[in-house]
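Excluded from the complex is one protein chain; the other protein chains are retained at their positions.
Chain lettering (A, B and C) follows the sequence in which the chains are written, and residue indices restart at 1 in each chain.
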Amino acid sequence: MLAAVLHGAKSIRLERRPTPALSAGMVLLRVRRAGVCGSDLHYFQHGFCGSFVPTRPFVLGHELTADVAAAAPGVKNIKPGARVTVNPARPCGTCDYCAAGRGNLCPQTIMLGSASTAPPTDGAFAQYVAVRASQCHLLPPAMDDGVGAMMEPLAVALHAVKRPGPLGGKRVLVTGGGPIGLLVAAVARAFGASLIVLSDPLAGRRKAALALGIEAVLDPASPALPQQSRSVAGDGFDVVFEASGAPAALRQGFALARRGRTIVQIGTLGADEIALPANQIMSRELQLLGSFRYGDIFEEAIELALSGRVKPEPLISAVYPLAEISRAMEQALRKDAVMKVQLAVF
Amino acid sequence: MLAAVLHGAKSIRLERRPTPALSAGMVLLRVRRAGVCGSDLHYFQHGFCGSFVPTRPFVLGHELTADVAAAAPGVKNIKPGARVTVNPARPCGTCDYCAAGRGNLCPQTIMLGSASTAPPTDGAFAQYVAVRASQCHLLPPAMDDGVGAMMEPLAVALHAVKRPGPLGGKRVLVTGGGPIGLLVAAVARAFGASLIVLSDPLAGRRKAALALGIEAVLDPASPALPQQSRSVAGDGFDVVFEASGAPAALRQGFALARRGRTIVQIGTLGADEIALPANQIMSRELQLLGSFRYGDIFEEAIELALSGRVKPEPLISAVYPLAEISRAMEQALRKDAVMKVQLAVF
Amino acid sequence: MLAAVLHGAKSIRLERRPTPALSAGMVLLRVRRAGVCGSDLHYFQHGFCGSFVPTRPFVLGHELTADVAAAAPGVKNIKPGARVTVNPARPCGTCDYCAAGRGNLCPQTIMLGSASTAPPTDGAFAQYVAVRASQCHLLPPAMDDGVGAMMEPLAVALHAVKRPGPLGGKRVLVTGGGPIGLLVAAVARAFGASLIVLSDPLAGRRKAALALGIEAVLDPASPALPQQSRSVAGDGFDVVFEASGAPAALRQGFALARRGRTIVQIGTLGADEIALPANQIMSRELQLLGSFRYGDIFEEAIELALSGRVKPEPLISAVYPLAEISRAMEQALRKDAVMKVQLAVF
Partner (left out) sequence: MLAAVLHGAKSIRLERRPTPALSAGMVLLRVRRAGVCGSDLHYFQHGFCGSFVPTRPFVLGHELTADVAAAAPGVKNIKPGARVTVNPARPCGTCDYCAAGRGNLCPQTIMLGSASTAPPTDGAFAQYVAVRASQCHLLPPAMDDGVGAMMEPLAVALHAVKRPGPLGGKRVLVTGGGPIGLLVAAVARAFGASLIVLSDPLAGRRKAALALGIEAVLDPASPALPQQSRSVAGDGFDVVFEASGAPAALRQGFALARRGRTIVQIGTLGADEIALPANQIMSRELQLLGSFRYGDIFEEAIELALSGRVKPEPLISAVYPLAEISRAMEQALRKDAVMKVQLAVF
């Protein structure tokens, strides 16, 4: 089969690789569509992602729509021919975290297209990929391939939006206007937030947010930020979702949250220590909650998109054939101009 | 009356001052015992406390046992002659925070012995102090004056211990072995924590903690810390209470907490930004919760001490007459040797 | 002034009464619109409501839009001429329940148009009524009088929907298709429920629910109920809101809820004991939560209706002049044909 193999920073090459073999409980997927995620871009730019350093060349990609090409003997629920999206995280299922329903924290998780394990696990920027049948979720016919491959980022957003408790009537700030930030905004709206404001230093992203129906946008670089925030959100926001990974955005979240309220960190802040006005956590009794990936919520993500309450389509900026992987990656780096870039494989 | 007036860093003088007048709803208290808090020491050492800079000389002190000397007309529940302890925080009672039962966040709070308001509010290092009758809580005869003046720090600990949800069966680390840290440990034990470990760089405080029944202590400066933590708490703590205000202790808390678990910040971290491995909040899905003062929980604190489930007595290291205020403050600064220092007034 | 005075069962008469006097903190309201609530109908039908038996004739009505006619000296936020809706419940503000932010449980609550106190408190089926300024909430110009008088039932629904925690992605059943049930359904939708089903034995109400956009309706009297429920909600509902007050509906809620899930009781079940399959609470680990009135959430209700996320207008079936009070009450009793009946006063 053909696969886009990452060899190091800015070096990704289409190569012939053996089609993955099937072991018990697994299915072989023929990839139709695969999305480029922020972590794929980190690997592409730097050759590594945070503390994850690949020990050999590997295949990126963990957002996908695929057809089931074959299933190992004994697999029942997922039949060849079915069109599915995939939960790329496979926790062990037996550790304390898994038993307590927090499989997203399982240290033994195997993640598609990631160097979190050694050797790395090959992902979906390839013609075929093998996963556990239990990682597959049937796509309804009304959902197209592009939206199907958005279920993974939507699961990230859905998990994050559930972290701070009920959002009904709450004033929400999202810092970071990329695909995750916009999906968080959309889910927060669907879950009852009364006001959604988005902050991003890129004018193109603020414009895109307004076009998608966000009530107000803030420019974090503007000296008028405090007044602008006050004019839209009074004495502050009830929940801040930090979806940019920029330390300055997190600091801004501290300043713009109301006393006693909550900041949810979704973006990757990098491996180094960052400077924070941490005393405010105590003196203003804030909550700072992390949100990491997602649990078993793909069915809920599919339902949310299918019902039209969240609309991922407008976030798909461009679709390239797998053969143009390098161009697709370069394009995806132009954050002011594009949102989600996807690869059409079969 | 006589009052110990703070004039600036290391400058505190006993002076004659007019006895406070009574306005509607208030009672005049004749102070019996007053404790020296960490914030009193900050004012004494630096002349200010974090962002609170006094606009005129004022009287410190907000932990007290007192007799009611007089009550304004119309005050019903608190009679002259009664012996009381005092909730030194008086929130406005009508703002959004107050209406939602979170009066500890009320921005209009008037705090005894504090420069959080301008002018500052005089406190309890004096023969008399006036407070709202509703701030007074009757002390049962079986509770002595010293313990009565410990109800305020116990309220701080009680509020903090309630922040992270149920502690039953949880492994708890307390960083900082001063009076607040030890009271937090005691309340956490009374509320079901299965393991309590205390960390402090001062050998004297670690020794004191062991003498008070803490199972194990850790030296944060020891290179063997990670192994020692593992030997007592396996893969980490469920809840870390940070009661020292040392940035290094908070960073240690990140390292020693289990995935998905909670850090409660109680200590004052200072006004500046501090460096934190904040990405772990996301990648290990931690919760970092602030804890600020307390709500209306003095009755519960009194009950907790009265039942013997928490024993504040052993934390009282020394009692000085009000006239020896400077010596008392200097003594209280010797953290390796003393816990709580109190002033005997009448 | 003119007021509709309840003298006993089916006996309500327009009479001249003195305009209420103003005491400190109060405002005199000139009523524009007043809604007829289920409890008003109970008083009208039986002369009493549950355990509330009036000790003298009194004026019903607690859902209203009004103009401020006069304000006591010292009242600041609410000016004469302002158009307001009213939180008819006035808790004491100082008891344990009030201090903990649960004023809806305050035993000293004074309720407009209710015999919960002795003597009863006169309500809004009159030209004028006096309330505390703090009970008034300014209506935005874009909200008409009829919708303004719907803020009280919307507050009931809003409080109830917040009881079971986040609704995002949850399957919801509402039993009882009157105004409260339909408002609960609308708020649950706005707060992220993925499926809303309504159950009512009256065909007219089921039809109205479908017209208002509810996905599916169930007839509780149908022998096919279990299969119908399964076809729309699989193995059961995540949250059941019981808004009818019919014991059979609550029993149905037990049968249709999933294991481990929640039933919220909103409707008045009457004073007597009712038979319930209570062992299921244990064996299926259900939660049965009561919901009583509302706290201080009128601003949120106004915002919810103003944003269009909940639309109360279609629930207003008919508006009668105050002079036709008896006809209005009779009309409101015809539950199959009408939803909310209101009185136009000025």
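Going forward, contacts are C-beta pairs under 8 Å (C-beta built on N, C-alpha and C of every residue); 3 or more make two chains touch, one makes a residue touch a chain.
As the structure is a prediction and not an experimental result, all values here were calculated from the model.
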item: Options C:A224, C:A278 or C:A337, residue touching the unrepresented chain; value: C:A278
item: Which of C:R17, C:R102 or C:K311 contacts the chain that the document leaves out; value: C:R102
item: Residue in contact with the excluded chain [from B:G8, B:G165 or B:P321]; value: B:G165
item: Subunit C, residues in touch with the chain not shown (by the definition above); value: 50, 97, 102, 104-105, 107, 247, 250-251, 259-260, 265-292
item: Hidden partner chain, residues of subunit A it touches; value: 93-94, 99-103, 134, 295-296
item: Positions on subunit B contacted by the hidden chain, ascending; value: 158, 161-162, 165-169, 187, 190-192, 194, 297, 300, 303-304, 307, 309
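Please note the rule applied: only the chains that are shown with their structure count from here on.
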item: Distance between chain centroids, defined by C-alpha means - subunit B, subunit C (Å); value: 44
item: Subunit A and subunit C, separation of their C-alpha mean positions in angstrom; value: 41
item: In subunit B, residues with contacts to at least two other chains; value: 102
